[in-house]
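I have placed the structure first, in the form of structure tokens, so that the comments after it can refer back to it.
Presenting subunit A:
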Amino acid sequence: MLEIRGLDVWYRHIHALDSVDLSVRAGEITALIGANGAGKTSLLNTISGLVAPRAGSIELEGSALSRAPHRIVRKGVVHVPEGRHVFAGLTVQENLLMGAYTRRKGFAGRLQEMYRLFPRLEERKKQQAGTLSGGEQQMLAICRGLISEPRVLLMDEPSLGLAPLLVREVFELIQRIRAMGITVLLVEQNAMQALAVADHAYVLENGSVVLSGTGGEVLADPNVRHAYLGAAAD
Partner candidate 1 sequence: MYFLQQILNGLSLGAVYSLIAVGFALVFNILKFSNFSQGGLITVCAYIGFMITRTFGLGLGATLALTALAGGVIALLVERVAFRRLRRKNSPLIYYFVSSITMGILLENLITIYFSSNFYAFPRFFARSTVRFGPFFMATTDLAMLGISLSSLLILMIVLYRTTFGTAIRALSMDMNAARLMGINVNFAIAGTFFLVGVFAGLGGVFLGINYTLYPQLGKLIVKGFVASVVGGLGNILGAVVGAILLGLLEVILVGVPGIGSGLSPVVVFVILLVFLIVRPQGIAGIIVKEKV
Partner candidate 2 sequence: GQREDGAIRIGVIQDLSGPTSVWGNAVARGAELAVSEINAAGGIDGRQVELRTYDVRLSPQEAITAYNRLVDQDRVTAIVGPPISNIGLSLAPVAQAKGVPIVGSFIDPRVTVQPNGEPWTNMFLMQPSSVQYSEIIADFALTELGARNLAVMYDQTNAFSVSLVEPFRNYVNAHGGNVALEVTYTSDDRDFRTQLSQIQRSGADAVYLPIYIQEAVLTLQQAEQVGLDIPMIGGLDFAPPFTDLLPDPTLADGIYVANNYSDSEPQLVDVRAAYMDMFGEEPINKAFKGYDKILIIADAIRRAGSTEPAAVSRAIARTSNLRGTTGILTISPDNHQPVGLSMVMYQIINGEYSELGRHVPESHR
């Protein structure tokens, strides 16, 4: 579905991505893990057009992906950013409306669906998103990405700041998203859970891919277990 070849990203003097190759297969969950500062966010930002690469190509179903964020969204590639980035001054419902900006038809129905997923959001639908708690904002951010019925969903640490109960729900949700036929590229620090649901996984270190394979393979790699899963894995 998404083919990334030789992607190079620089921030002034910082080499954030070093000729990264990565494929995301249709209908699968592809997980991307790596330490802080490995370049995961940079990769997602580059795919969604927020960051311009210095070299490399990104193809969606065989044709080059536009570099303008709004066109990328129209192509069905939607990014749920790290750190939520909800529209602080808009109400919860308006935030969701913005999520559906490119697909306004059937908005009302999908809105109800989202509220079913996270009833807390319905309770707060008239509240300004900036005053939501951290976790509530995260729920909103996920829904805002989902509501446009994307074909590829890029999720950057969706479980960040969520209570354990909700973390589990989010991972269930991600699997349900896959079941809906949406392709997912997932960046996660909850490596174990991420790898457990992933069909495919990549490990990023210092801007380069150092390992890839099925979720199970990566999970089984001793280096990964040591570096990313810590004692919890044992």
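As a convention for this text, a contact is a pair of C-beta atoms (placed from the backbone, for glycine too) under 8 Å apart; a residue touches a chain by one contact, two chains touch by 3 or more; residues count from 1.
A word on the picks: all candidates are chains of the complex that A comes from, given by their letters.
From a predicted model like this one, the values you see are computed outputs, not experimental measurements.
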From 1 or 2, the one in contact with subunit A within this complex: 1
Contacting residues of subunit A [partner candidate 1, same complex]: 48-50, 68-70, 73-74, 78-79, 81, 85-90, 94-95, 97-99, 101-102, 104, 128, 130-132, 144, 148
